[in-house]
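Of the protein chains in this complex, all but one are displayed in their positions.
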Amino acid sequence: MLVKLNTENIVAVLIFLFFFVYPVLVDAYSVMNLAYFLSMVFLSLSLSLIWGYCGIFSFGQAVFFGISGYFYAVFTLNSGITTLTPLGLILGVLIGGVIAWILGYFMFYGGVNDVFVGLITLCLTLVLETFMGQTAGDQWMIGQVNLGGFNGINSIPSLQIGSFILTGNSFYYFVLLILLAVFIFLKWFEFSKLGIAVVAIRENRERTKLLGYNVPFIQSLVFAMGGALASLSGIFYVLWGNYITPSAFGLASATIPVVLVAAGGRKNVTAALLFTVLYYWFSQTLSASGSEYALIILGLVLIVAILFVPNGLIASLFHAGDQLFFREHSKSLLRKKGAKTL
Amino acid sequence: MSKEAVLLELRHVGKYFGGLRAVDDINIKVESGDLHCLLGPNGAGKSTIFKMIMGIYKPTNGSVFFNQRNVTHLKSWDRVKLGISIKMQTPGVFGELTVYENMKIAVQHFTRHAEVKSEVSRLLELLMIRDLKDELVDNLSHGQQQWLEIGMALACKPKLLLLDEPAAGMGPEETDRTAELIRQLNQQGITILFIDHDMAFVKKLARNTTVLHLGRKFAEGTVEEIETNQQVVDIYLGKS
């Protein structure tokens, strides 16, 4: 498959080059800080997949983020064997995917779509937050691990492969490599046979059924993939901070990824990635400066972005770049013009 | 007619939306190879019947048989896989994708990977829109969009093709080309069931017809028989 020469792809290459070189340029704190931002990118990418590609509007990615984070914590703290932590990671991701599949099955085969998926997933995440919040007592134990209620679980072990503990640069590159793999997969997926069917479902779900596609099955499959990505995000977050609370299921956790992907450009994975990193960096800088207007500024930026540039700020910039530099005028969403077909 | 020759059969099919009776006690048989028209004024229930054949609506009572098989409870996509395909009344195309991409979505599901490209080309050629392959579908004329949709409906290699107002909004030249296309498809062995208002168009094309009125089958027969049926003339003709 030939990679098309356009603004987005050039920017993507530049971004990844920058990420790979980053540890050479900065101190240890900044590297771990970027590793934390990159962990949150997976959450945005899960929405790029299910919402951007397939049109499934979900406020529930936080559900898989949190469940897998808690699972990893309970699994690794109970086993006590640090070499089993990779198994915790793999199982956590699988569990997220399976739960997403089951949830998707009930929703999509039941004919639930569009705004109702958003409502149901939002309710689910808030229910989980409330439930986990009241697990403070000692009866709320799984094995030897107290769920901790609102205080959450801390001192969760880092990932250890063999005798090698992943912290600092090693953790950073681990996350970055997986991010690169996921990114390439998502770019490839968009033009694969399944990916094309997924986009068709987004564009006109009923029509796609009438073209012979088992739409609920494909939706569940994509939703499961999105769940697995959100789970990956949750576990990476736990590996970075060694801590998880019910606020992982909270309203902010549920809605911010949706807003970020909308503001950046939901149909474009590079836009989602770039906007997420920029947002986290910008909001952190505001917080560090102690500006009392930090939250207001952020809110305004997001509102303005979505109101005036509904296709997404970064995605629109890519499009502008294409028009200027590549004389690209086709507005086709699959952007196949000029490229060799598969 | 022999039993094997009946491709599509509706037995006592009725559809109620709450208290509203859309269609009631519909019995239709369409032979294999037929070019059959569903006639009737607006609100007679024609599109509703199409939707029940495709599985978009479930009949309140009665059954739908395709190729002697009861498909009443089968999902839409499974019916497409059995060989029923539809072009809807409002364009069911992907407006923000190109003509080529639209066809590819339809074709890739029923054609081997290596042959997708040639099959897409073939269909685009057949539908007279090959030159438009890189155009955004939203930029196409209404008529061209309808041809595209027919092409997409053909991608699944259907035995039965449902066309809801295939020439709607077309000028005389386009209408003729559409009629020619439909005849061609029928000659290739595809059974065609279509809905239309334009009596001239229907006369040119249809071999058999079923007339609906107020949700019930009113009359059936060849075009000549219908034309000379006074009751049909009364309720139907006089509308444009």
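Chains: A and B, in written order; residue numbering restarts at 1 for each.
The definition used in the following text is that a residue touches a chain if its C-beta (ideal position, glycine included) is under 8 Å from a C-beta of that chain, and two chains touch if they have at least 3 such contacts.
By our rule, contacts and distances are computed from a predicted model.
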Protein name, per the UniProt record, of whichever chain is missing from view ("Urea ABC transporter substrate-binding protein", "Na+/H+ antiporter subunit B", "Tricarboxylic transport membrane protein" or "Fumarate reductase subunit D"): "Urea ABC transporter substrate-binding protein"
Which of the displayed chains are touched by the chain that has been omitted? A
Out of A:6, A:76 or A:245, which residue would touch the omitted chain in the full complex? A:245
Which of these touches the unseen chain: A:91, A:112, A:194 or A:294? A:294
Please give every residue of chain A in contact with the chain that is not shown. 27-30, 32-33, 36, 130, 133-134, 136-138, 148-152, 154-155, 241-243, 245, 247, 252, 282, 284-285, 287-292, 294-295, 313, 316-317, 319-321, 323-324
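To be clear about the criterion, only the chains that are shown with their structure count from here on.
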Gap in Å, rounded to a whole number, between the CA centres of chain B and chain A: 43
Spell out the part of chain A that touches chain B in their complex, as residue ranges. 193, 196-197, 199-200, 203-204, 206-215, 330-334, 336-337, 341
Touching chain A in the complex: which residues of chain B? 54, 56, 75-78, 80-81, 85-86, 88, 92-98, 100-101, 104-106, 108-110, 113, 117, 134, 136, 152, 155-156
